[in-house]
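Excluded from the complex is one protein chain; the other protein chains are retained at their positions.
Note that the chains take the letters A and B in the order they are written out, and that residue 1 is the start of every chain.
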Amino acid sequence: MKDLFKVNTRTIVATGLGAAIFTLLFMYVKVPSPIPETSFQTAYGVSALFATLFGPIAGALISFIGHALSDAIQYGSPWWSWVIASGVSGLIFGFAFNRTKVEEGEFKGKDILTFNVIQVIGNAIAWIVVAPLLDILIYQEPASLVFTQGVTAAIMNAISAGVIGTLLLVAYAATRTKKGSLSKK
Amino acid sequence: MNPKMKIFSYNSADTYIHRLSGLTKLLCFLLLTFAVMYSYDIRVILAVMAFSVLLMRLSLIQFSQIRVMVIYVLIFLATNAVISFFFSPEFGVSIYGTRHEFARVFGVSLTYEQLFYQVTKFFKYAAVVPLGMIFLLTTNPSEFASSLNGIGVNYKAAYAVALTLRYFPDIQRDYHDIYLSQQARGLELSQKAKFLDRFKNSLLIVIPLIFSTLDRIEVISNAMDLRGFSKSKTRTWYTSRKLNRQDALALGVSALIFLIALGVSLFINHSRFYNPFI
């Protein structure tokens, strides 16, 4: 448990660069979805990957900073309720840290399942609980509206994080090398 | 996307606002936005908004600099207004406890309460925008991280923000270069491709970007470790500045506005809402 929240220089650098990628993807790389006017945010795939590799602190900060920054660039000011919800989703994704064997070069059946269960829980809590509650608290939005929005967002983001995150983790696992495995031919 | 875009179009004009330290600006920004976020009193909201538009003039921000953002915000607010009306057309009535209907459209009744609620909300959202823009356009990115540390954010988290600002342009350029070099190897990226293909193709760009970034994380954290990052519990900042009288003035005014907003709700309205209907 203590290890989960350990922060070293690598975590900080991963956070900084991860947030930069998150910002970029959040603004430009949205995959259009079949439902009009909505799109899948590839950025959540990235925060899920980084959270799994570097832990909950990195995950939380990456989505928080990334979301706040891209809001600020696009709208002039962050919409705090969603920014905080993003941060919460990244934090929960981070519980997959050290729970899979991805660093040892394996990301198969059980690991994929673990990752996706955690990722779905994270999205559910962030978008169905945190975001709507904050919207009601800060902006007094009607509850029926915010919960509908929340459920849609949770589904969309769980699909992004699930598909893209899993693909990225599989690709990452392939680059890991086992002890003593490299020799010249 | 346009690779020529800059993240902060910070312009180093020499105005009162520009001269304030980054820490002051961050604190004032937070105080004023919290005032607006807390209060549901349109008088307070409009007052803060007027004040911030004044500040915007003071800091010589041109409309051309913020045009795109304004359009985005207006689209967002319009959509929000329409959706929230259709979801709960009677929400205003339940808040203010009275009902003054003035028209019916397709069987849905329009009430003054709903109108008042939505107008207030519109301005509540809109009022934070000029504040954010002022902060964004007059704060030197270098000062931002040290200011975060100044308001009590852990220095490591603050440094992560500094790294984001430092490497965002690099990553933007990398993204653009990978996009081009993939095309040069024969990847079809036109808008005509099918949905699934487009999805696969955007992955072909995102994946190398992420993997080269992961490699870079190694090298950069090595470089930082070699220069002693994170060896002690605190750190100092080359860009931090001592606060002067002007900073104190700005902080005082912002704190006053914050307290007034709070006071109006607590002692005059006895709720977060201003209710003109009773």
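Everything that follows uses one rule, which is that a contact is a pair of C-beta atoms (placed from the backbone, for glycine too) under 8 Å apart; a residue touches a chain by one contact, two chains touch by 3 or more.
The rule is simple: contacts and distances are computed from a predicted model.
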- Item | The complex's invisible chain, by UniProt name, from "Succinate dehydrogenase/fumarate reductase iron-sulfur subunit", "Heme ABC transporter ATP-binding protein", "Transketolase family protein" or "Amino acid adenylation domain-containing protein" | "Heme ABC transporter ATP-binding protein"
- Among displayed chains, the one left out touches A, B
- Item | Residue in contact with the excluded chain [from B:Ala13, B:Leu180 or B:Leu256] | B:Leu180
- Task: Among B:Phe116, B:Trp237 or B:Tyr274, single out the residue that touches the unshown chain.
- Result: B:Trp237
- Touching the unshown chain, subunit A contributes residues 171-172, 174-185
- Item | On subunit B, residues whose C-beta touches the chain left out of the figure | 4, 141-142, 162-163, 165-166, 169-170, 174, 177-178, 180-188, 204, 207-208, 211-212, 215-216, 218-232, 234-240
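Quick note on the criterion: only the chains that are shown with their structure count from here on.
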- Quick one: subunit A and subunit B, Cα centre-to-centre, how many Å? 20
- Inside the complex, what are the residues of subunit A that reach subunit B? 7-10, 12-21, 23-25, 27-29, 31-32, 42, 46, 49, 53, 61, 65-66, 69, 72-78, 80, 138-142, 144-145, 148, 164, 167-168, 171-172, 175
- Query: Along subunit B, where are the residues that touch subunit A in the complex?
  - Reply: 1, 7, 33, 37, 40, 66, 69-70, 72-73, 76, 83-84, 87-88, 91, 95, 117, 121, 124-125, 128-133, 136, 156-157, 159-164, 166-168, 170-172, 175, 195, 198-199, 202-203, 206-207, 209-211, 213-214, 216-218, 220-221, 224-225, 229-230, 272
